[in-house]
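One protein chain is absent from this view; the other protein chains keep their places.
Naming follows writing order (A, B and C), and every chain is counted from residue 1.
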Amino acid sequence: MHFASDTTSPAHPSVIEALARANTGYLGSYGADPIMDEVRARVRDVFEAPEAAVYLVTTGSIANALSLATFCPPWGAVYCHRHAHIETDECGAPEFYTGGAKLVLIDGENGKMDPENLRDALANPVTPDVHLVQRGMVSITNVTEFGTVYTPAEIAKLTGIAREYDLPVHLDGARFANAIVASGASPADMTWRAGVDVLSFGGTKNGLMGVEAVVIFDPDRAWEFELRRKRGGHLMSKHRFLSAQMRAYLADDLWQGLARNANEMGGRLAQGIAASQSAALKFPTDANMVFANWPRGIHRTAQSAGAVYGIWPFDQPLQGPDEEVLSARLVCSWSTTEKDVDEFLNLL
Amino acid sequence: MHFASDTTSPAHPSVIEALARANTGYLGSYGADPIMDEVRARVRDVFEAPEAAVYLVTTGSIANALSLATFCPPWGAVYCHRHAHIETDECGAPEFYTGGAKLVLIDGENGKMDPENLRDALANPVTPDVHLVQRGMVSITNVTEFGTVYTPAEIAKLTGIAREYDLPVHLDGARFANAIVASGASPADMTWRAGVDVLSFGGTKNGLMGVEAVVIFDPDRAWEFELRRKRGGHLMSKHRFLSAQMRAYLADDLWQGLARNANEMGGRLAQGIAASQSAALKFPTDANMVFANWPRGIHRTAQSAGAVYGIWPFDQPLQGPDEEVLSARLVCSWSTTEKDVDEFLNLL
Amino acid sequence: MHFASDTTSPAHPSVIEALARANTGYLGSYGADPIMDEVRARVRDVFEAPEAAVYLVTTGSIANALSLATFCPPWGAVYCHRHAHIETDECGAPEFYTGGAKLVLIDGENGKMDPENLRDALANPVTPDVHLVQRGMVSITNVTEFGTVYTPAEIAKLTGIAREYDLPVHLDGARFANAIVASGASPADMTWRAGVDVLSFGGTKNGLMGVEAVVIFDPDRAWEFELRRKRGGHLMSKHRFLSAQMRAYLADDLWQGLARNANEMGGRLAQGIAASQSAALKFPTDANMVFANWPRGIHRTAQSAGAVYGIWPFDQPLQGPDEEVLSARLVCSWSTTEKDVDEFLNLL
Partner (left out) sequence: MHFASDTTSPAHPSVIEALARANTGYLGSYGADPIMDEVRARVRDVFEAPEAAVYLVTTGSIANALSLATFCPPWGAVYCHRHAHIETDECGAPEFYTGGAKLVLIDGENGKMDPENLRDALANPVTPDVHLVQRGMVSITNVTEFGTVYTPAEIAKLTGIAREYDLPVHLDGARFANAIVASGASPADMTWRAGVDVLSFGGTKNGLMGVEAVVIFDPDRAWEFELRRKRGGHLMSKHRFLSAQMRAYLADDLWQGLARNANEMGGRLAQGIAASQSAALKFPTDANMVFANWPRGIHRTAQSAGAVYGIWPFDQPLQGPDEEVLSARLVCSWSTTEKDVDEFLNLL
């Protein structure tokens, strides 16, 4: 009954096997390994983007921060949802890497930026004004931090507004696989065809040890990205071990298979909660994350029975009046089982 | 006959096994895994430093950059050897992480800072002067970039000069294991007892997939280090996979065993070159790196026969007059064999 | 009828005379002029703060940015009003100088931070969490950007909340003289006695050519401030010309006299508007800035009759339906006359 995060899961066994297979002989370092050539080709294939630049890094935060820094100047505003990961969970990495860009927070229900709010934020100022931070870029998260999933059409609506101001668009896809499985959209439809310029394509939360790809659809900025990655200390010397993980992830659509399990378990959990009398869903459960409300007393019971999950936001403490309603954040992963879910539901 | 770098080697097989063993069940993320508790205790034990703060990161560049940024203000000067890795191979990561500190380059033979040169550089200005970058910290590399090894006494001489100005000292130990094996010194004698405040303790070049520890002997700065690591995008979520590598590295002194082989192969190579009529050593070979001179014609022959190594500096091209003398940079690793070395020597 | 900004006014004639008087012979540069010694003593006297460090710079933005950077780390959050100058008018200077700190926007009526909103923002997270930007400092503006004035008690309420978290407090006093005159409080009561650690003490908007003082009540950070000022390119070589302006400003309480006129003209303007049938005040007019609403048609009439002022926010254009109500931002200065005000009121 472990639902604390998809990052507390192990890696998929095939990933470890892939590392073992890659661990023979001498190979070019710093990305010059032939496995990376395969990965690059495979990613381009998956995204139907034969020109895309593809890079591997070890954390989602850095995939995001380097993407932002490559496309947004220090005096730029990054428009993102008020609860975007880049705003709330990265200790200011975007500000650090961009050299001090400003995150402008856009509200919207269920973790999705409201297009009208984005439009309003972009509409002013009416003229170039040196006193203001300039419009820089837009960053969208899919799956959102609240577990909802944008459709390609919803993404395109936001990127269309960005395009009116010639702004580039970043997609934080730490849970991109879950969004693809949930929406049934193709990777191309969810990204460049919907107006996305650069994607953080997550692997770590979905069965890898620690690899994220950055996919830059317009390769003009690729060399700058490489310099920023190196300068950030993020160019791995024994790069083959990142490549091997990503190759395994993409082989036989493993990435989608793992996400499918996570999403199915998320759905099962949500369904059980919705049917319960003591609990209520807080947001729609589109993928593998469930937010739900129930009284503190039940939290206490569940956690003492071994359920592991966060009380949202900020890991609120269990002390306090029994009847006060607190929100649970429950995350399923590739390794969550029906048994886990059902045992948990029984506790409620 | 692969001597291009210790980073083109595979990982030691026990490292992959360690990952497989760590890959079961749910574990706390972001460094809250119990394996890290073991690693911390073991590092403290190895360094006889029960209070030391211990952190894991994935590259040597970031181990260095975070160490510098934590101890040197943006307006500080970092005194290092003209050929230090932080100056020549990190694309300005130290400048980026410190917020623009200045590296002041100290000359000295065989890749070692000359104490008198360090003293001279520190001696001016004679008064605090707001127009100048201020004295910030000293960074020493052991094994040096030229393959030589400082003794603890040599380190203490440099740190003693730094102490006259109350400057903290960083040791770049990307090849720390090789320095320990070469010198026979204890880790404590080579570091805090010799006046070192913070150490980059390398693993990647010596048999790991991609893990370096940072050891901060005075833990007062530990929390700042953690914030800088997170902000740099370097806090791994599935941290257990770093911990597991480092645990394996320290178990049964594997780290010293691997370095011993690398150093022995370095010595064997140097001996053979010294005995050759066509070649001459460029620097003393104290550990696993050999720098030697021979004519371009022989470089051409060796490389076409399958020898892989760099022509130093900056991978000079093989085109040009046969008789011109060029320098080879040959690096042995944990996986270099006597056969590799002897085959190569036969080519000369 | 010029109400565009207090920065479009000339300097007070005595300031030019002061420059002329200071322009004789050789004087120490970079702050070593004896006039600065007088200024430092006089500022300490005015603020009843014999230990305070006092520095001069040329713009309000840099007074603010250096103050923030000296007291808030790169990973800190600066809590300020949503419409604070540091958020809306400095093109990200605070982010640049702090190395990427994050401005957290606090709402509150009439341009004042609501203490409860500040308390809520500070209350979470409940534990130290490396994923989050850390609590850094609080920045208050007096006179606010909406022309209202905090009393010392209101300031103390906010600083008291900051103190619960050991946060330092900055006061942006670009219009500090106007706030002092409006409130009748002493400079000490408005600043350090109310819990302020560092003050931007404006002169430019109130009759100087371009000088602001920074007053650091706890001088421990003074040297760091000096280094940051120099590094920002803000240490003037012929510093005597800043000192001379500030000396003239403080002599015979000129600063308060000039602010008194500006405030009185602001009051006269507000009274006239309040009495008008076509217009309504938007915020209370505590000092020299008046915000008021009236229909676009009247804006058009007034501006074509020669009135100069901004249509707030962001200089909205005059095109559009006549009856739509738009806000005017009218700023009086030391040089505004009753005639200016009355002519303007006649236009309404």
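Brief remarks on what is shown
Here is the rule we go by: a residue touches a chain if its C-beta (ideal position, glycine included) is under 8 Å from a C-beta of that chain, and two chains touch if they have at least 3 such contacts.
This structure is a prediction, so every number in the text was calculated from the model and none was measured.
Check C:7, C:124 or C:304 against the missing chain and you find that the one touching it is C:7. Only one residue in the set A:66, A:103, A:161 or A:235 touches the chain that does not appear here, and it is A:235.
Interface note for the absent chain: among B:20, B:130 or B:222, the touching residue is B:130.
Interface residues of subunit B facing the missing partner chain: 74-75, 88-92, 95-96, 98-103, 124-127, 129-134, 313-317. With the whole complex as reference, residues 2, 4-5, 7-11, 13, 16, 19-20, 23-30, 57-62, 65-66, 90-93, 96-97, 204-205, 209-210, 227, 230-238, 241, 308 of subunit C touch the missing chain. Contact residues of subunit A toward the unshown chain are 30, 73-75, 99, 128, 130-131, 134, 223-224, 226-228, 230-231, 235.
Note that only the chains that are shown with their structure count from here on.
Taking each chain's centre as the average of its CA atoms, subunit A and subunit C sit 41 Å apart. A straight line joining the Cα centres of subunit A and subunit B is 34 Å long.
Residue positions of subunit B touching 2 or more other chains: 30, 227, 230-231, 235.
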